[in-house]
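These notes concern the structure reproduced below.
A single protein chain has been removed from this complex, and every other one stays in its place.
What follows is chain A.
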Amino acid sequence: MMEVLSGLGTGFSVALTPFNLMLVLGGCFAGTLIGALPGIGPINGVAILLPIAYGLGFPPESALILLAGIYYGAEYGGRISSILLNVPGDAGAVMTTLDGNPMARNGQAGKALSLSAVASFVGGTVSVVLMSLFGPVLASFGVKFQPSDYVALMVFAFACLASLVGSSPVKTLIGALIGLMLATVGVDANTGVQRYSFGIPDLLAGIDFLIVVIGLFGMAELFHLVESQVRGRLSTVPIDKSFVTWADLARTKWTILRSSLIGFIIGVLPGTGASVASAVAYGTEKRMAGAGGANFGKGDIRGLAAPEAANNGSAGGALVPMLTLGIPGSGTTAILLGALLMFNVTPGPMLFAQRPEIAWGLIASMYIGNVALLVLNLPLVGLFARMLTIPQHYLTPLIAILAFIGIYSIVGNPFDLYMIIGLGVFGWILRKLDFALAPVILGFVLGSLFENNLRRALSISGGDWRILFSTVDSLVLYALAVAVVVVPIWLSRRSRRFAAVAEDE
């Protein structure tokens, strides 16, 4: 406990310096603005702003604080387009549209927006408190991890991905493998052998992480916008004067707390983030409401509060495995992990011990970011909602220009610009075919970690593959990996059998 308090002390002393405080606020503001653009979700928002934040040349803890602010802001800004436009910015916001948009159309747009701000705030705060309690515990556990345990952890992470994320397990695995394969391009660090660089000098150092992120998320998003633009106009619900009341909050307080917890726990599971968390929370609330839940999907405030709280709960939860084990808990945290690596900060069990100012500074900035978002959003939501009315013909070139600025300002290499266009086309095709893009980026970020740990484990054992199954930790992780694949199949079989029995009666 003392350790947590002193850590938080360190963190706040970093995050409360005027400069960093300004960055949190600025990041939240910019993140909300870009997240509120129609169709641009948090992951795209963070992707588009990441290279620019990197190019500013701040010290690592400041840059990370800025990014965390953007991440938080974009998570919130995405809700505005879900509620007012019925266009979810990402998979995590789909559940928000179910009750949020009907509320707005029933003349409660202001209430829906303010309630989602409060629910997000509670979800975010609950998860960041839990994170500061459990993070260091998990880190001290992770210190003992050997390379073979890391291999088991990766297997667990990809099992979670395959079982819980995306439309079909095979497609999710293919996506992850594409990411892993992209990560093998470049000179092998252990032997100096070139792999898949075909003598192109720009590929010797491997494909830059930022290029993959901007290409797959930013540029693919642009093609998606261009494609959907032809198909008719989006209509915005105007904001009205309605506002969340204490009675609403009293009615939803347990919903919000439960959903925050669900969100946090699902966020901690490697690979699964906001989309799974919000879906599970929404389903749980609907089931618990029983007969009183007939209004779900038509504008029930509980149906809006649950996914919103779970969403932000998972945002904090997803940072736990990333900061403590180096395994990102979701697609967006995979981007943050890549950002850490760019600053030569290796997240993992040693981070809390070696770079406390970064680990705790980030956590403290999330406390501040939560408050900042609530303060920014309740009065300024009208301003952010104006972003929705930016016509598509200005928005589309704007995304491309932001992406070009970000990519070019890293090293000034025009070759990178062609790479992001190519990856953008590829990402758009993947999206059209119902592939989730988050597994690709997770695979890409985890690729070298996975490979290096496997090779290190086998050099320790002198080539004996049994080392992979030699420790208790690894066996537990393999068991969990099997469980996470088998249990959902078993559950769906069981519920189908129940349904069949019910029909017989």
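Keep this in mind: a residue touches a chain if its C-beta (ideal position, glycine included) is under 8 Å from a C-beta of that chain, and two chains touch if they have at least 3 such contacts; residues count from 1.
Going forward, contacts and distances are computed from a predicted model.
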UniProt lists the protein of the undisplayed chain, choosing from "AAA family ATPase", "histidine kinase", "tRNA 2-thiouridine synthesizing protein D" or "Tripartite tricarboxylate transporter TctB family protein", as "Tripartite tricarboxylate transporter TctB family protein"
From A:52, A:279 or A:440, the answer for touching the chain not displayed is A:52
Full-complex touch with the removed chain, picking from A:174, A:266, A:385 or A:437, is A:174
From A:18, A:290 or A:463, the answer for touching the chain not displayed is A:463
Even though one chain is not shown, chain A touches it at residues 52, 55-57, 167-168, 170-171, 173-174, 177-178, 180-181, 184, 188, 190-193, 195-196, 219, 222-223, 226-227, 229-231, 391-394, 396-398, 400-401, 404-405, 408-409, 412, 414, 417-418, 421, 424-425, 429, 432-434, 451, 454-455, 458-459, 462-463
